[in-house]
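In this view, the complex is presented without one of its protein chains, the others remaining in place.
Let's look at chain A:
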Amino acid sequence: MRTTDELLEKARQALGRVIDPELDEPITDLGFVRSMDLVDGELVVHLRLPTSFCAPNFAYLMASDAKDVLTELGTRVTVLLDDHHDSELINRGLAADAGYRGTFGPEADEDLEQLRRTFQRKAHTAAMERVLVRYLRAHDELAEEQLHAVVLGDLPGDDATRALVCRRQAIGLPTGRHEPVLVDDAGEPYPPEEVPLRLRLARSVRVSIDGNAHFCRGLLRTRYPDSAADQAPRAFQEKVS
């Protein structure tokens, strides 16, 4: 019994590392993990999504990431995506370890890495906006252009800063104290006169991600009322509702 509980706890922790790329949050906090059971020594995990028409490429990405992190625990694993228009296709692909191309056949060209990368960049942009808007509010005297000079070491040691650092690491940006905060996807700072525009654009990315996450959480609760108990809010989110 004890070992079962321990394994399930480890599994939950592992699934906490699986991120919904569009919403930039762990699938555990979103309530996407429907159940976890140990059946005859095999870990069986059911996943659920807010609608049966959630994009199949992201659905597959999350389900296959889930299987990858669980397999690392050294036990046999079955991951099943429930109630999705592509459940049959995706579950068959997962069971056979067929990979993305093996699962989707002619609908797949190469892989989903470019897609993942695009959303890691968006997640970084949104995290950057969150810290800079806070910084601006805490420093009344600062004009937006002056955010140009803000470096990582200037930021408070809170959740929002830690989230930014993680997202920089994910896209290969340096995380030293003297690194500028407002940078493009390649880590290059913008000229000061462009800062207001870039911040504004970053805001629209953040509004999109936070708003979608909020909507998807709500839809999941409408679809599966028992999922409310499993959902945890984003720790470093601006008030959106």
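The rule is short, and it goes like this: a residue touches a chain if its C-beta (ideal position, glycine included) is under 8 Å from a C-beta of that chain, and two chains touch if they have at least 3 such contacts; residues count from 1.
The definition used in the following text is that contacts and distances are computed from a predicted model.
Peer 1: Since a chain is absent, check the UniProt entry for it and pick the matching name: "ABC transporter permease", "Amidohydrolase-related domain-containing protein", "Dimethyl sulfoxide reductase subunit A" or "Oligopeptide transport system ATP-binding protein".
Peer 2: From the listed options "ABC transporter permease", "Amidohydrolase-related domain-containing protein", "Dimethyl sulfoxide reductase subunit A" or "Oligopeptide transport system ATP-binding protein", the omitted chain resolves to "Amidohydrolase-related domain-containing protein".
Peer 1: Who touches the missing chain here, A:V69, A:A108 or A:L142?
Peer 2: A:A108
Peer 1: With respect to the chain omitted from the figure, which of A:A160, A:V183 or A:V205 is a touching residue?
Peer 2: A:V205
Peer 1: Suppose we count only contacts with the excluded chain; which residues of chain A make the list?
Peer 2: These residues touch the chain not displayed: 22, 50-57, 60, 85, 104, 106-112, 114-115, 118, 122, 200-201, 203-205, 207-208, 210-212, 214-215, 218-219, 221-223, 239-241.
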